[in-house]
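Structure record follows, encoded as structure tokens.
Note that one protein chain is taken out, while the other chains of the complex remain in position.
== subunit A ==
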Amino acid sequence: MELGVYGFGDVHRDPVTGAAVSSQQRMADLLERARLADEVGLDYFGVGEHHRADFAVSSIVPVLAAAAAQTKNIKVGSAVTVLSTEDPVRVYQQFATLDLLSGGRAELTAGRGSFIESYPLFGADLNDYEALYEEKIALLLALNEAGRKEESITWSGKFRPALDDATIYPRPVDNNLDIWIATGGTPASSARAARLGTNVIYALLGGSVNSFARHAQLFRAEAAQAGHDAGALKVGVSAVGLVAKDGAADTFYPYYRHLMDGISRERGFSAPNRISYDMQAAPSGGIYVGTPEQVAEKILLTREHMGHDRHILQMDLASVPQKDVLKSIELLGTEVKPLIDAELAQKAAA
């Protein structure tokens, strides 16, 4: 099973110490995390885009390119690329370039994002929310398909100029980009990813470990019905969490609380509290915080519900200190991963 980390270059002022962090420092932090994640044998390092004051990453590919240059084995990918407000041709070129730079370690995860700042910024109309995504994901996959077959592409749509017998360069390694679709759990999104034949990753942001069990089942059923090899398509989970030898839940809480307070205020939700946090930090809850054993158990429990292939954690909510994030990455690679591998090997042998 693949394990990894992802983040957005969080530059919140540390709610515990009050310390500020510069965007420049955070970029260095991100690269340090990528190097460590690679060293300890994790499988995936992702960054996602925001276009807000509290996050430093709005442009994903340069960060991943730097990470790729400083690592050897780990896959580098987006988490996520807000495709609705991008040109799929440019996105494909950028990730193809990243794939060449990294020796085939690039991945692209397309989504719509849970914020909408990129819409006015790039001239997209929120009224076209569905149509934008439909058209752009279809074009992106068509570009990849044309690349795989080493063919040109002729295409026309509503949101970008038509392509007339165009060949897109450069081509990625083996003429193929690994493309995932990210979803927050709208059933139609699982069905769409399945019909398109891409991998899918679910944003399990709180809730419980079985929140997406039905979605994974739906994804495989739709994929099979659409004629894809459902077993060959991957299912992933992205979640929040922190691993520590002791005190992980206490360390993580003020940062989780601070981030969720802000989001709750913006969206009109009631603010979280320690009780709701503890419920999600409990063994069946959707926050992956605890000792290596506890986090391994929880990922395995999630796997029983979803049969997923990849589990990635966002650890730096609201500027969790770099030392805690690094320790967590180290434990995820050196302790959580071996525990999970051993358990799965034992099950496979039984």
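Please note the rule applied: contacts are C-beta pairs under 8 Å (C-beta built on N, C-alpha and C of every residue); 3 or more make two chains touch, one makes a residue touch a chain; residues count from 1.
We adopt the following convention: contacts and distances are computed from a predicted model.
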| item | value |
| --- | --- |
| Options "Dinucleotide-binding enzyme", "CHAT domain-containing protein", "Molybdopterin converting factor subunit 1" or "Nitrite reductase [NAD(P)H]": UniProt name of the undisplayed chain | "Dinucleotide-binding enzyme" |
| Residue of A:L98, A:A146, A:I168 or A:L218 touching the missing chain in the full complex | A:L218 |
| Contact partner of the left-out chain, one of A:G104, A:G207 or A:P321 | A:G207 |
| Full-complex contact with the absent chain, from A:V82, A:L140, A:A191 or A:V237 | A:A191 |
| Residue touching the undisplayed chain, where the options are A:M1, A:M27, A:V40 or A:I116 | A:I116 |
| For subunit A, the residues touching the chain missing from this view | 114-116, 126-127, 129, 185-188, 190-191, 207-208, 211, 214-215, 217-218, 221-222, 225, 262, 264-270 |
